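Reading through the structure tokens given below for one structure.
Moving on to chain A:
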Amino acid sequence: MVEYLQSLTPDLNTWLMFTSALFALGIYGMLSRRNAVGVLLSLELCLNAGAVNFALFNRFWSPVQVDGAVMSLFVIAIAAAEVVVAMAIFVALFGYRRTVDVTQLNLVRE
Partner candidate 1 sequence: MVGQAVANVLFYLIVAVSLWLAWSVVSSRRILRAAVALMGVLGASAGLYLLLGFPFLAGVQVLVYVGGIVVLLVFAVMLTRSQELLEDHPSDLRHKVAVLAGGAFFGVHLWALRGMPSARAPRVSLPASDTEMLGRALLSTGADGYALPFEVVSLILLAAMIGGIVIARKTQPGQAATTEPVHPLAADAALTAAGSAEQLAESAPAPVSPPVREAAHG
Partner candidate 2 sequence: MGLASWLILIPFLTALAVLAVPTRRSDLIRWVALVGTAAHLALTSYTTWAFWQEASPDLVAVRTETVSRVYLVERVPWFESLGIDYLVGVDGVSMSMVILTSIIIFTGVLASWNVVHRTKEFFTLLLVLVTGVFGVFLSFDLFLFFMFYEVAVLPMYLLIGVWGTGRKEYSAMKLTLMLMVGSALILVGFLAMYHANGSTTFDLTKLAQAHFETGLQRWVFPLIFIGFGILGAMYPFHTWSPDGHASAPTAVSMLHAGVLMKLGGYGALRIGVYLLPEGAQYWGLFFMAVTTINIVYGSLGAITQKDLKYFTAYSSVSHCGFVLFGVATLNLMGLKGAVLQMFSHGVMTGLFFALIGMVYGRTHTRIIPEMGGLGKVMPWLAACFYIGGMASLGLPGLAGFIAESHIFLGGFFGNSWTNPILSRTLTVLATLSIVVTAVYVLRGLATVFQGPVRDPHHAELTDATLTERLSTGILVATLVVTGMVPGLLIDLIEGTLFPIVNRLQATGMAIPGHS
């Protein structure tokens, strides 16, 4: 049993399959959500998948260094900045338009 479980140690492709599934779900969410906050949440999924990938490659390809992890940190920081601005925009937008439905927000076209 233990051996079997040990033999299940995930290889890189398994990890990547997982993160790309996470990313694909994020894409699905981004494209299907009408609520801007929902889009943002899905975006966070993608970002997170990316951050995990950085750590992943770090571990599998150059385990004695931490460059990937540093990148993950940066991703987290950027995500923070992005969320702040995005939420501020949503709040302001809601104030003006009473909606954050992205299907209604097509003024760029006019």
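On the choice of candidates, all candidates are chains of the complex that A comes from, given by their letters.
In this text, contacts are C-beta pairs under 8 Å (C-beta built on N, C-alpha and C of every residue); 3 or more make two chains touch, one makes a residue touch a chain; residues count from 1.
Remember, it's a predicted structure, so these values are computed and weren't measured experimentally.
Asks: Out of the listed chains 1 or 2, which is the one touching chain A within the complex?
Replies: Per the touch definition, chain A is in contact with 1.
Asks: Which stretch or stretches of chain A touch candidate 1 in the complex?
Replies: These residues of chain A touch candidate 1: 2, 5-6, 8-14, 16-18, 20-35, 37-38, 40-42, 44-45, 48, 51-52, 55-56, 58-61, 63-67, 69-70, 72-74, 76-85, 87-101, 103, 105, 107-108.
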